[in-house]
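Below is the structure I would like to discuss, written out as structure tokens.
Just one protein chain is left out here, and the rest sit where they should.
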């Protein structure tokens, strides 16, 4: 059994957006009881992560870490056409995930109690981000 | 054909634990000859990697690299509730994998000769870590 659905998210600048509920809804709709759910983002400047979902400072710290590791406007980068956050956004995407794969058990995403699914926008402006969810199983 | 199984591992402090044999056993049990095997860890402070399986200094060096990149007790981090290794454990998890996906061929995991499947515990204490293995194929 295969179920596939497109989702679209509006982002309002760099940061993490919890999309666990939207993914959960697609799994419910699919009717799959046991299998896997693939979440795929169709961009090279935004990515997906599984992250601690309780304390928001985890995600603030995560962003602070990335800011230090991949600084905006670093003179190392030649690709600056779209601004100082352009190349760092590509690198942040590559260091994290374009695709998450989550097990489905008893018709639900089988996440750990502290795991949330987050879309991580790496650009500083507003964007529309396309995500495809594919559910496979029985 | 879908086969799903829960595994539980005890970890004894920060380090890498070779779990290739346990994953291989689940694939054998599944009866799937051609397909994919998803290995998923239900935590935000421990992760999964495919790593060189022959020379243990590879994994020592890997840990030394991570210690330098994401130092314990870094003053950058506000999330320190559970100790100096708490936030670094979340970041290490995000920089590596919560989910591995491995091809199955002729009823076995089709890994390269140097590839082993490792659970990477990022906390310094002992833990129980839950892993779900989902095998899909025919």
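In this document, chain identifiers A and B correspond to the written order of the chains, with residue numbering beginning at 1 in each.
FYI, a residue touches a chain if its C-beta (ideal position, glycine included) is under 8 Å from a C-beta of that chain, and two chains touch if they have at least 3 such contacts.
Quick caveat, the model's predicted, so the values are computed rather than measured.
Engineer: In the complete assembly, which of B:5, B:80, B:115 or B:130 touches the absent chain?
Structural biologist: Considering the complete complex, B:115 is the one touching the chain left out.
Engineer: Consider the whole complex, including the chain that is not shown, and state which of B:50, B:91 or B:133 touches that chain.
Structural biologist: B:50
Engineer: Tell me where the left-out chain touches chain B, residue by residue.
Structural biologist: Residues of chain B in contact with the hidden chain: 34-36, 49-52, 55, 57-58, 60-62, 64-65, 68-69, 95-96, 100-103, 105, 110-115, 136-138.
Engineer: Name every residue on chain A in touch with the hidden partner chain.
Structural biologist: 2, 4, 38, 40-44, 69-70, 76-79, 81, 87, 90-91, 93-95, 98-99, 101, 130, 132, 134, 136
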